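The complex is shown incomplete by one protein chain, all other protein chains being positioned as in the whole.
This part shows chain A:
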């Protein structure tokens, strides 16, 4: 293989691809990126066996061929080369090493044969639809923070994507929960998504996808089956396994009868939560909200260090209520809201609280209180 290409093109593609590669691997080939030069392009591919990303970029192929080299190493080299440089990638006669040559720099990297590189066979896809990048971004960003990181409940380690009919219209919904809070975003279902299975997209796939949808002008083509999903964003193709589990019937935890409405300025609320929680201990980051007519008092009590309170004005006219929340969860939700005000719908100190985004009726958050 002998190929010459722009450093910027190579860097851009490697940047998309190399992130999939785990820093520590017990299987050596999984540390490598597959390079395949043919026609007028260089294709790069990386996998962790659950997720695969590949991208092709324009290149001057002098001799077609393929090999694999350590992904992070190659990325770091290309990253440090000067902007505007041209890079030549050239394998040895015996194929055991590849040279990276640019200007006066020259590197030799050990190769592993491309035939050892694992293929993530995608199988047949049953559904296929297109979404705008912005739509994908919304579905991810509104819910990603609530994905569980606790591995026992593997079925919560991702975003649940499914369609359902709301008021006679088919909606595409993303939902994530860690058992303490839940986030839900929805939009009109795109053509082609009708009848798709409810799927759980793993956390790592979600975060890779999120980084790939930064360009708002590029549509995202989604193909999926019961077990796999593939996103095509411009020249990048991301294929991933799905989580083999059943997402809980989340609708049962979204309360419908909460009648105590609290409307509060989002930013001053978040700042106040952040301030009073300074005093809280690492273990129990609880903030007690005492909500009464037109006012919320936030209080944190840490037996080891002291206490803090802050009062903020709010729009509230129901019976007074005292309720505790994890400060971090309140801040996480506040950070998601796009409106200047947050709307809380409360029931009591032991039941789930609903939080609405006043500027986005398609997003919804459920937060379980803390006993304080």
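Simple rule for what comes next: a contact is a pair of C-beta atoms (placed from the backbone, for glycine too) under 8 Å apart; a residue touches a chain by one contact, two chains touch by 3 or more; residues count from 1.
Operating definition for what follows: contacts and distances are computed from a predicted model.
*Asks:* Which one, "Thiolase family protein", "Hda lid domain-containing protein", "Carbohydrate ABC transporter substrate-binding protein, CUT1 family" or "TonB-dependent receptor", is the UniProt name for the chain you do not see?
*Replies:* Protein name of the absent chain (UniProt record): "Hda lid domain-containing protein".
*Asks:* Among A:26, A:115 or A:152, which one touches the chain that has been omitted from the display?
*Replies:* Result: among the candidates, A:152 touches the missing chain.
*Asks:* Which listed residue, A:178, A:322 or A:341, touches the chain dropped from view?
*Replies:* Answer from the full complex: A:178 touches the omitted chain.
*Asks:* Using the touch rule from the top, list residues of chain A that touch the missing partner.
*Replies:* 148-155, 177-182, 245-246, 248-250, 252-253, 283-284, 286, 303, 324, 326, 350, 352, 366, 368-372
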